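Below: one structure in structure tokens.
Removed: one protein chain of the complex. Kept in place: all other protein chains.
Chain naming follows the written order as A and B, and within any one chain the residues start at number 1.
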Amino acid sequence: MRIKNAVRYKAPIEMLKPWFILMLAVIVIAGCAKESSEAAPSEAKQITVASSTDSGINRLDAASYEGMMQAYPLIYDSLVEYGEKGEIQPALAESWDISPDGKEYTFHLRKDVQFSDGTPFNAEAVKFSVDRWANKPEHDWLLTSKNLKSVEVIDEFTVKLTFTKHYYMTLAELSYPRPFRIMSPTSVEPAGDPEGKFVKAIGTAAWVQAEYIQDVQTVFTPNSTYWGDKSGIDKLTFKVVPDSQSRVLAAQNGTIDIAGGEVSKIPLESLSLLKNGEKTKLATQKGTASYFLVVNDANKAIADKKVRQAINYAVDKQSIARDLFDGTGSPATGILPTTNAYVSEDNNKGYSYNPGMAKQLLNEAGWKDANGDGTVEKEGENLVFSLVLQTEEYPEWKPLAEAVQDQLSKVGIQVELKVLEQASYYDALWKNKDYDLLIYRTYADAFNPLSFLMALFYKTNEAPAVAFGTEQLSSLIDRAAATLTDEERFKAYNDIFQLMNEEAMSVPLFYPDDLFVVNNRISDVQLGATTFRPIVWEKLRLDEQR
Amino acid sequence: MNKALLKRLIWTIPTLLGVTVVTFALVQLMPGDPTDISLRSKGIIPDAVSIAEIRRQMGLDQPLIAQYGAWLNEIFHLRLGLSFQSGLPVTKELALRLPATLRLMGASFAVACILAVPAGIVSAWYKQQHLDHAVRFLSILGASLPHFWIGAMLIYLFCIRTNLLPMMGDGGIMNYIMPSITMAAGMAAVYARMLRAGMLEAIADPHYKAARARGIKQSRLIVQHAIRPALLPFITVIGNSFGYFWGSSIIVEAIFSWPGVGRLMIDAIFNRDYPVIQAITLLTAACVIVVNLAVDLIYYWLDPRIRAEGGRYEEL
């Protein structure tokens, strides 16, 4: 065909006009199908926080595990709150008495409190909440629920909880984000029935639910009947932003005001941008969690204490903190940072970086690089470990694992990285132990040290420990749990940490800081003592001039 | 004439059944025990007794065939089960998310057409000239870039550098621009190429030459005799792009925090939320089948010469 001939016609572009108009119309219709809900910047003092998951406020039963952890304390108060280094502070309970045998807890409640819907807060309301969780099988992992014998209303503002056994963590457990917080009897239907069906989240805490669009955002407004200090802002919006990179960008252009912590982790790579950004600053404090390697002693090589110690010596914790993570945390020494209760400089020494020592220990254990291929071997077999990790929740574990891989290769240990998706990763950790080394994090704040040790390092006659366990360690943990005084407890934990260190039961890697990026227009950012109450939201202030 | 059509309709049924078998089998293939996972996702540490009890309640102790039958019956009554994660009925979760994804797909389709129709026409008209080369180069570029690369670049240009467009979430029309371009880029290239080929074929056709010889108005000539015949095969691509858009929505929704089915899906996969995964896979496949059937019917209706026999084997 002769296309050239066609050129004498006008260019067809003109004829495309109807197409353009039609298509524009389509896209406009598509776009307008949903009314623009662009949040107009009104006078209302509003702060938007990024969260990586939905708040789940519509099923935020105080005695359930359905919602975002940080959402519970916004709505519900607990009897006592967890402070720095495990200091228990009064909340709904002004004071409390513990019987000498540690089995009876009597709480004296505040008298000036009511639930956000006007329901009076009193001993009956506490009893309702306690009845809702008491002895339920799903809370058996918390001894406070499992060992609860009775709850008695002494008078209008006094409640007594009686347990079958003494357990020193009871107060700490009561401060957990769930399931022990106090919910209004009117939250369920029929009202006041502990077995009632949950209908609405009603509590005594600083915030109430205002608006909720699932997977988009949850808006909280100050609780007008709140017993504590009045909030400095009018609206607190949790906007769901699942992608960490999007959170950084949103913080930079001011779409969100706060991101970080466990609510919405910000990638460490972006911190330099946010540190002294045009619109952003950082708020940090030392964290209470740590990243460490779980070692699987089912592997014959790892069962040898010298090999475990060699791995500890081979990891350059300083370089990880300084070079890899740009000083956004501290080099790890022991399994838990000293920001935790009962952890001190003395019982938390850890292993220094000493590749020479590592090689020597490997040598003593019979692992030598005889054939010169760079990997040590014993009886003709190379020393190869699998290192399992996940990146959905902790994207920084990938570079961390690569750094560890490189450092171990320098002492002749070959490491194969296995990045699993979240569910398989947790299967590997909790169920099938399909790993030699695995990156994990310790629990944080109120869950440390006892809940964490129980969960990972406690071995019973029926079941082996999830991470690493010996009979000796289990009996020490039992001893710590049974202690009645702080002094005894300190001694017990000293023994525990020293044993874990000496036996190299784990490979501590890094103590990450709690990191938040905050818009410059916000002042008075006070970070909380726990990951489930990461920021004291009601204390936030907005600078007017910006 | 309707015999072929009827055959086409009837053969949809085994395909639909096949889809249910594959969806059901997927969950059987998955590592891990659904009961265990459903308990753990609620923060409960399961023990052997409670697992056995729940397995019995859920009918998981029945033989596979019986389980499949029971499941099929549930599906038939549109009961898709409860999400492990949220505890809500899956149908409700889907109803909540589906509109956002459909809107995004609609917008992406529109964008793909806006980009592709002029490009295809211009490219065919100026065959082997600079404009054609430029269009073809651009379309290869569009089809060659990973979604998240395009998405990241758009975000960089329009949010970081200039702050012209909102970065994430569903909302006003401005929110649609970047995700729909990201999603449409690959498809626009395919559309443009199809249109170009179709138009070239039409122009080469004796009908076109005859029409031109008759000296009919140029605009009519092009629309009636070059573009219109080219649009016919175009319709079949729509059926295929539906599946393509659906697949890419998983990635695009992750980039732009779009509250749609794609994100529900990825969360479900990472959390092993079996009922949700099953429901979405099933829904997607059923939609693809229905859309393809519809396309075939339209095609049949527009062009009776087409024999349904032999199948359409086209790209994608």
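Things to note:
The rule is short, and it goes like this: a contact is a pair of C-beta atoms (placed from the backbone, for glycine too) under 8 Å apart; a residue touches a chain by one contact, two chains touch by 3 or more.
To be clear about the criterion, contacts and distances are computed from a predicted model.
Going by its UniProt record, the hidden chain of the complex is named "ABC transporter permease subunit" among "Cytochrome c1", "Electron transfer flavoprotein subunit beta", "ABC transporter permease subunit" or "Tryptophan synthase alpha chain". Across the entire complex, the residue among A:Gln46, A:Thr162, A:Gln285 or A:Ser319 in touch with the chain not shown is A:Ser319. Contact with the chain not shown here comes from a single listed residue; of B:Leu88, B:Leu131, B:Ile160 or B:Ile235, that residue is B:Ile160. Shown as candidates are A:Asn354, A:Thr375, A:Thr391 or A:Thr483; the residue that touches the absent chain is A:Thr391. When you scan A:Asn135, A:Ser272 or A:Asn371 for touch with the missing chain, the hit is A:Ser272.
Of A:Ala403, A:Ala481 or A:Ile522, it is A:Ala403 that touches the chain left out of the display. Counting the whole complex, the residues of subunit B in touch with the unshown chain are 11, 14-15, 18-19, 21-22, 26, 29-31, 140-141, 143-149, 152, 155-156, 160, 186, 193-194, 197, 233, 243-244, 246-248, 250-251, 254, 265-266, 269-270, 277, 281, 284-286, 288-289, 306-307, 310-315.
Taking the complete complex into account, residues 244-245, 267, 269-270, 272-273, 319, 323-324, 390-392, 395, 398-399, 401-403, 405-406, 416-421, 424 of subunit A touch the chain not shown.
In this section, only the chains that are shown with their structure count from here on.
Residues 31-32, 36-37, 40, 42-45, 50, 86-88, 96-97, 99-100, 103, 106-107, 110-111, 113-114, 117-118, 121-122, 125-128, 152, 155, 159-160, 163, 166-176, 180, 203-204, 209, 218-219, 222-223, 254-257, 259, 263-264, 267, 269-272 of subunit B touch subunit A in their complex. Those residues of subunit A whose C-beta lies close enough to touch subunit B in the complex are 1, 3, 6, 9-13, 15-16, 19-20, 23-24, 26-28, 30-38, 56, 59, 65-66, 137-138, 140-141, 213-216, 239-243, 245-246, 249-250, 252-253, 255, 392, 421-424, 426-427, 430-431.
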